[in-house]
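Here the complex is missing a single protein chain, while all its other protein chains stay put.
Letters are used for the chains, namely A and B, taken in the order the chains are written, and counting of residues starts over at 1 for each.
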Amino acid sequence: MRSRSSTLPMALTQSVRKPVRSVPPSVWLVILGVAALALIIAFMVVGIEGSPAYVLPRRLNRVGAMVLVAIAVAVSTILFQTVTGNRILTPSIMGLDALYILIQTALVFLLGGQALLSLGSPLRFVIEVALMIGFSWLLYRWLFLGSGRSLHLLLLVGIVFGVFFRGVSTLLQRLMDPSEFIILQGLFFASFNRVDPTLLLLSAVVVAGLCIPAWRLRHRLDVLALGRDSAVSLGIDYRRTVTLVLVICSVLVAVSTALVGPVTFFGLLVSALAYQLCNRFHHAAVLPIAVLLGIVALVGGQLVLEQVFEFDTALSIVIEFVGGIVFLVLLLKGRVR
Amino acid sequence: MISIDHVTKRYGATTVVDDVSCRLPGGGVTSIIGPNGAGKSTLLSMMSRLLLPDAGRIEVAGLDVGTTAGQKLARTLSILRQENQLTIRLSVRDLVGFGRFPHNNGRPTPEDRDHIERSLDYLDLTDLGDRFVDELSGGQRQRAFIAMVLAQDTDYILLDEPLNNLDMRHSVDMMRLLRGLADDLGKTVVLVIHDVNFASCYSDEILAMREGALIHQGTPEQIMTPEVLHDIYDVDIQVEQIRGNRIGVYFA
């Protein structure tokens, strides 16, 4: 009926793999947990110059932002990869962060920068996140649940939507008043170094609120990872679960983009490492390991860059660079399926 | 019993399954045969709710496939498709354990472990339980997925071309296994299959489809005649009686 004869032999040729790592996930969890904690403490206290009462709260703020971003990116990437059944995708590759930037730009363009600023960051954030959920839900629901659409079509359309969103954002930015553009720039060129404490607190609440349903989904996610047909056969309400996961992902991406701007390959880096460390695939192990890896990479990376190389804000670019190389390696190892 | 009432599926302008109605008795092995593009796999997919019909209604053991909650259905009916490409790394025992999901929601009990070990044992996979699925041979993989379906412990088991990519020996093993599921464990097995002779030797009932329509339903004796086979495939096929089985000869 269908010429799928290539499927099985292909799977067979891939069967030669490295021997199983014998370190169980729980051991990795402990190692990474200790490492993350140690790095956070080190980040707080190493090289303090001047009054600790001045430096410590600022550093706490930055470390908090990094931890939140690590959680948001790691969880959203793993969930997204499970739902799409593909290990080289991240929500930002699919244009979700571009969508967030477009929403911000469009708000400034339509309402005016001053009006937007006068709303205050919590309310503004809530509005942006609500729009984000609305649009991404519409878009990705249409893409995912439309009948007979292949995954590859979805991905390609997603990527091109990303280009489209970025293009429209740039266009609107060119069309707007220069003073408005400066306000906009202030909005999304936030970095770890100047995160608004209110926004941080709000993000912490949102991330915590999303991690609970994500964690409760963990067994169902394991089943989803078997692919749609198997998941449906095992009684998963596919449509509902996928929708729920997409909503969680889009909010998490909104949070991380609001905090530090777009990061394309960071999620890929973290998830690829987490899969390597987990000898067996269970979300109950993969999710916390990915989060801890993210914290270690961000806090450790920032620490090394600041204390050893004396760079300032280049961390996201360095991570993109390393993440990009990981991606290439994955590609060349033929792990794209 | 599976009852299918006026089921139709279209893709754009082409009708893939055209107003099919039939009843399949509970128990035994039922094969769906027919030429390429006859709509066999589409019908099976609709029976297992992987696809929604555009019209009509399907009931399995009295449960409406379109409206019954997924989990409840998953304790009655399981489906195995031909492409089982895993993107994740799982041991065989983990994979089989997923079959218990509809019963335990991911929190295994001792009873579930019994089910898993029995399924592994039934498929002769106990020694391979801790191997990773992607390290297995094609035949072993297929068996691992069947073990998962078996652990799901449903009365109805649907399989889409289970012989695809299997060599002669593994094909015979697979058909004997399916026969055993029906005879020893009392399951109702429905499969889509290309080879009429496998269908003839191992089925209790055969459904023949062509161009989306169900054109014949009957026992192997009723289906395996030159006239009926010509009707299905447009090919002249002689039928010989060999050791109690009716075998179609279409090679020359």
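What we mean here is this: contacts are C-beta pairs under 8 Å (C-beta built on N, C-alpha and C of every residue); 3 or more make two chains touch, one makes a residue touch a chain.
Convention: contacts and distances are computed from a predicted model.
Missing chain, UniProt protein name: "ABC transporter permease", from among "Glutamyl-tRNA(Gln) amidotransferase subunit A", "ABC transporter permease", "RsbT antagonist protein RsbS" or "ATP synthase gamma chain".
Which of A:Ala35, A:Ala106, A:Val168 or A:Ile183 touches the hidden chain is settled by the complete complex: it is A:Val168. Residue A:Val157 is the one among A:Met66, A:Leu116 or A:Val157 that touches the chain missing from this view. As for the chain not pictured, it touches chain A at residues 6, 10, 13-14, 88, 93, 148-150, 152-153, 155-157, 159-161, 163-164, 166-168, 170-171, 174-175, 264-265, 314, 317-318, 320-321, 323-325, 327-328, 331-332, 334, 336-337.
Keep in mind that, in the parts below, only the chains that are shown with their structure count from here on.
Averaged Cα coordinates give chain A a centre that lies 40 Å from the centre of chain B. Those residues of chain A that touch chain B in the shared complex are 1-2, 4-5, 7-9, 11-12, 14-15, 17, 20, 85-87, 148, 218-220, 222-223, 225-230, 232-238, 275, 279-281, 337. Residues 11, 36-38, 40-41, 48-50, 69-75, 78-91, 94-95, 98-99, 101-102, 105-107, 132, 134-138, 141, 149, 152, 161, 164-165 of chain B touch chain A in their complex.
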